[in-house]
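Removed: one protein chain of the complex. Kept in place: all other protein chains.
The block that comes next holds chain A.
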Amino acid sequence: MHFIFSDEAVLLFDFWSVHSPAGMALSVLVILLMAVLYEGIKVGKVKLLHKTLESLPTATSQQLILETDQDSAGSSSPPVNRTHLRWFLCHFGQSLVHVIQVVIGYFVMLAVMSYNTWIFLGVVLGSALGYYLAYPLLSMA
């Protein structure tokens, strides 16, 4: 198996079959955007975590540490319960984002596995563009 330049490919699903240069160009664009999204999600997860940690007051954060260590659920006052619920929802949301990241990563890998050189170049360019656009956002406060 080796890389080939071709206008024909079938990517991921039965209905995604490409026969023409226009279709191949569109497919490369879609895969490129997928790679950009993948890099963006990686940064987005970290930003999401920072944002939720900042929105929690420090005192309740300490209390969260103590409570997860001692497993003393049910003895918390209502304000801490609300914060617990918020933290739980936020972490659940983060896990969903993680699943999307895993799935997109595998989809991009399978697209590269088609051994089509145009698709591969689309992935490389998309990753570069995504990294270039997203990573500066990481160091912003």
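The rule we apply is simple: a residue touches a chain if its C-beta (ideal position, glycine included) is under 8 Å from a C-beta of that chain, and two chains touch if they have at least 3 such contacts; residues count from 1.
To be clear about the criterion, contacts and distances are computed from a predicted model.
Chemist: Which of the following is the UniProt-recorded protein name of the chain this complex doesn't show: "Copper transport protein", "Methyltransferase small domain-containing protein", "Coatomer subunit zeta" or "Pyruvate dehydrogenase phosphatase regulatory subunit, mitochondrial"?
Modeler: For the chain not displayed, UniProt's protein name is "Copper transport protein".
Chemist: Where the complex has a chain not shown, which of A:12, A:25 or A:129 is the residue touching it?
Modeler: The single option touching the absent chain is A:12.
Chemist: Could you pull out which residues of chain A are in touch with the chain that's been left out?
Modeler: That gives, for chain A, the contact residues 1, 8-10, 12-14, 16-17, 49, 53-54, 58, 61-62, 64-65, 68-69, 87, 91-92, 94-96, 98-99, 102-103, 106, 109-110, 113-114.
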